[in-house]
Each structure stands twice: as structure tokens, then as C-alpha cells.
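Quick one: the structure is below, and I'll ask about it shortly.
Excluded from the complex is one protein chain; the other protein chains are retained at their positions.
After this line comes chain A, so read on.
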Amino acid sequence: MAEQAPLAVFTGSPLLYILIPLLPFLGFLINGLLNRRLSGTVAGLIGSATVLGSFLISVYLFTTFQYPYVVHLFDWISVGSLSIPFAYQIDQLSLIMLLLVTGVGFLIHVYSIGYMHHDENVGKFFAFLNLFVFSMLVLVMGANFVILFIGWEGVGLCSYLLIGFWNQNTNYNNAAKKAFIINRIGDLGFLLGIFLIYFTFDSVQYGEVFQKASQMQIGAGVVTAITLLLFVGAMGKSAQLPLYTWLPDAMAGPTPVSALIHAATMVTAGIYMVLRSNVLYTLSPDTLEVVAWIGAITALFAATIGIAQNDIKKVLAYSTVSQLGYMFLALGVMGYSSSLFHVLTHAFFKALMFLGAGSVIHAMSNEQDIRRMGGLRKALPITFLTFLIGCLAISGIPPFSGFFSKDEILAHAYEHNKVLWGIGLLTAFLTAFYMFRLLFLTFFGEFRGTEEQKHHLHESPASMTLPLIILAILAAVGGFMNATLFLGKGYLADFLAPLFNYSRQLSPEAFGAEIDHATEYMLIGFSVAAGVLGIVLAYVLYVARRSRPAEENQPRGFFENLVYNKYYVDELYNALFVRPSMFLSRGLHDGVEKRVVDGSVNGLGRLVMGSSQLLRNLQTGRVETYLLLMVIGIVVVLALNFIHF
């Protein structure tokens, strides 16, 4: 591969590029400022229309795209040798992400019109949702790490606001705070990574940093440090071990939020960031190893938890954590384009399943426990069908989209390390099992809810089913954009190839290797078998044998109990971090704050009060006293006058 030319600079009018993030921001302003004055439907239409606008512009940019370029908007920070322009980078990666964010975002906005119909704060909801889309667009369009960080923090804020959207509920607020705080831990690593990048490369702009990095030797220590720090940020944002605990709790937010932010877009920001800096990661095989292992372990770990959860959204949440682990596994074994491929397909089928779950919850009058569901197939046919497609896709059944992306990741893992492949395969089996467990318990068998709920069961309105159908189509056929197996050619991989030029230059062997067909078919056989086995097992257990998850008070076996309680990780974190820091804060509060700080401040107050108590005796309120004092004053002044002069 020849030396890559530096990024072209766009010279035309930047209006179109500004509009992409600005439209949702406008929607945020309108919905936010006119919050209560707009009816819910109008707010929803405004919110959806702005995102649709961004989507259309993104499609236009995508169809006219020829080569990557930077759109320079203005010089933002310029101090000494530090120069950070506010610029957007339009290349293969940002375009794909733009399409994903605005496309899926638009569908979820439309869905929200129906889903949030009964809520009294619809305006606020759409304002936050639009603000999120704005931040996410800034994140993926930025041409340097600082703008990426702005978007990064912006989406974190919106995530916090939306998890705690129903802020009358203390548990929801706590979940929001948890998400925010755990993300802060990751952000600290990310920020330090950016500092180190600036320190090392004397720039934070992608073009410059990556060009300079491509001249370095593989295994440079400083790059390992940078990539590890950046990865800490990605662990927080993309919910990897050990910073994943916030994501399942984040399900406290309204379901469209879970679909958009905590499944399809925001949580993939970590993967986007690693992909963006793929040169740096290629330079550091040690970091890649860490990324791959953390990804694989997270995938397996979260999948095992998912088996025993009874909250429909919790299952999906752990499934998301697990799938994100898959994506990091792909990154770690240098299957960069496979990772983005899985981001896309996952966005389709996971958004679909969350929205389907939302539709179920909507029909069940806010019941989320799958032990109270069952037999919903007849009442919610569209939801059932679309959900089934989502489940097939995530289980890796051909020809649905998840099959292709998962298969690619497993193939990359197999080339790299057989153990990682084994973990991936086991995860694929577990994934298929818990997804179909969810499907069978929800849609098959007898209805187990109350009479009132049964009476109320209904299919969701068109504004909700239409996005479901579109997403179901995407989840079904989305895999063909990179179906090397069927089409002999990966459109997505070819399109993305220029992104990894530097990486390919540095480590050609990682990209060159072609798996021979026999191995490929064997791998496909294994992964499909794992998926089918999971489905069959779920069918036997939950349809044929009609077994039901244990109720709260029923006894559980040791392992079942462990998994049901999520390995007690939350309790562990509580004991290790939350309690000690609470203890410390309480100590500081009672000791330092109350005694020292309050003591000195109150003491000062008391001092002033005491001295003024003395002084105010002078103020008798009698005119004579004042006059006398005045005369005495005059006499003293005169006397002084005579003494001195």
C-alpha cells in the first residue's frame, strides 16, 4: 500500500455539514423551550422530523462520497503550539455511523411518538432525545479527539437525563447516577489518553496523529499506555468488565431510550473510538490482547447472567453487554471491519428487540416480568413476528444479519486464538438459549398475568409497529451488505478498507490472511450448530416441558442463585467501593465538614454577632445621645485641629 495522502480539506460551503448535528439541536431547543406548550404528538413530530432531516443529508453525503475530507468550521482553541480547530471529518467510518445514528434514531423517534403517548412530559422526552442525537452526531463527526470527547460527554449527559427521565422514582434516579458515575471513571481514562496523545504527537487531530503514529515501531510503550487509557474510556461507555454494571440498571429509562442509547448507538461509541484510532491499537499488540480477552470474558460473563434474568429488559440489557463484548473481541483480534459490521447488525436487531419489548410492556400495562407473560403471540402478532426475526438474527441463524457478522468475528477469533474462539462459540450458544427462552416465555404457552392485563392486551399503534417492521427487515437482510459467503464480496469491508490503510501498512499479515474454504465452512457449521442447539434447548425446556423460572421466594440451586443474582457483582462493588467511600464521606462530613468548616464559618458569624451585640448598645435610639456624641465628635475634631496645627 502506498503512502496515504493526508486528508483533503473541504473548501465549499459547510452549511450542509453544520446542519447534520444542528437540526436535532434545533429540535432540542424547540421542544425544550416550548416543553409544555406543545402537544405530545407535535413535539414528537418535530423531534422525528429534525432527525429525518439529518438522515436525508447523511444519505446525500453517503451517495456523493468519493474520498475522505475534513470540513473546517472555525479555530476553536489556539494557545501556543496547541491548536484545536472545530472540524468535522467525513470519511467511511463517520458516514456509516451517521447513517446508523440518524437512521435508527429516526425510527426510534417515530416509535416514541406512540410509546410515550400517555406520558405527561413528552416535550421534555423528545428534547432530551434530540439532544442525544446531536451529541452523538458531534461525537462521530468530530475530526479530533477533543470534539470526540465533547460528544462523548454529551451523550453521557443525555444518557443520565433519560435514564432518570421518570425522576419521581428514587430507584431510577439512582440508576441514572450510577450510570453517570461509572462513566466518569471511564472518562478519566479517556481524558488521560487524550492528554498523552497530545503529549506524544503534539496534536489531537486524527489526520496528524495517525500519520505520525504510522511512522512508529510496533510495540512502542507510549502507544500501549495511550491505547490502554483510551480503552478504559471505552470500557466505561461500552459497558465492558469491570465497568459494565451501569448498563443493566440503565433499563430504568423509557424503552425507546434503552433501544437508542443503551443498545444501538451510544454504547457503541467505545467501539467507534477504537476503530477510529485503529492505527494506535495496531501499534500495540499487548493492548489488543487485553481488548480481546476483556471482550470475550464480558461476552461470556454477561451471557451467563442473561440466562437467569426474568425482567424482559434486563435480559436484553445483558445481551447487549454480551454483544458489545463480541465487538471488542473482534477489535482485539484485528477484525476491525467485522466489528463495525456487528455494530450495524446489532443496532438493527437489538433496537428491534428493545422496541419489541417496549411494545410488549406497552400492551401489558407496564409489566416487565416474563413470568407474568406468555401466549402473547396471538394478541401481538406483528410484535411477535418482528421479535422472532430479531431473536433469529442475534442467534446467528442464516441468512439473518447476525449470522454474517457473528460468523466473521468468530472466524477472526479462530485465526487469532482458539480459546477466544471457544469462548465466542459458547457465548453464541448461550445467546441463542436466553433469547429464545425470552421469546418462548413471552409469546408462547398460556397467559400468566392478571385478568385485567389479559383484557387490556392489544397490538401497538402503527407509529410503533412500523419502525418494528422496518427494523425487522433490516435485521433480516442487513447481513448481505457484507455477506462474503453468499455474494463472494464484502461491500462493507471494501468500503471501509481505506480506513485501515495505516494499520495494514504496519501489520500486513493481520489483514492478508485468507481462511481456506474448508475451515470457513467448519466454523460456520459450529456457530450455526451452537445457535440451533441453544434454540432447541430453550424449546425443550420452555415449550415442551413448560418449565417456568422460579418465583422470588422459591429455593434455587447454588449456581442458579449465583447467576440470578448476577454473580453478586453489584454487592461486591458496593462493599469494595461504595461503602468505603460512603464511610469516608460520612467521616469527612461529620468530622471535617461539621467541625472544622462549619465550626470556623459559624464561629466567624458568632464573633461578628458578639461584637455587634456590644456595639449596638451605643445605638440608644435617643436623639440626645446622638446629638451629644455628635457634639463631642465636633469638639474632638476641633481640639485635634488645634493640637496639630
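A few comments on the model shown:
Basically, contacts are C-beta pairs under 8 Å (C-beta built on N, C-alpha and C of every residue); 3 or more make two chains touch, one makes a residue touch a chain; residues count from 1.
Just so we're on the same page, contacts and distances are computed from a predicted model.
The protein name that UniProt records for the chain not on display, among "DNA ligase (ATP)", "Dihydroorotase", "ABC transporter permease subunit" or "NADH-quinone oxidoreductase subunit K", is "NADH-quinone oxidoreductase subunit K". Summary of contacts with the chain left out: across A:Gly80, A:Pro555 or A:Gly621, the touching residue is A:Gly621. What chain A contributes to its contact with the hidden chain is residues 616, 619-624, 627-628, 631.
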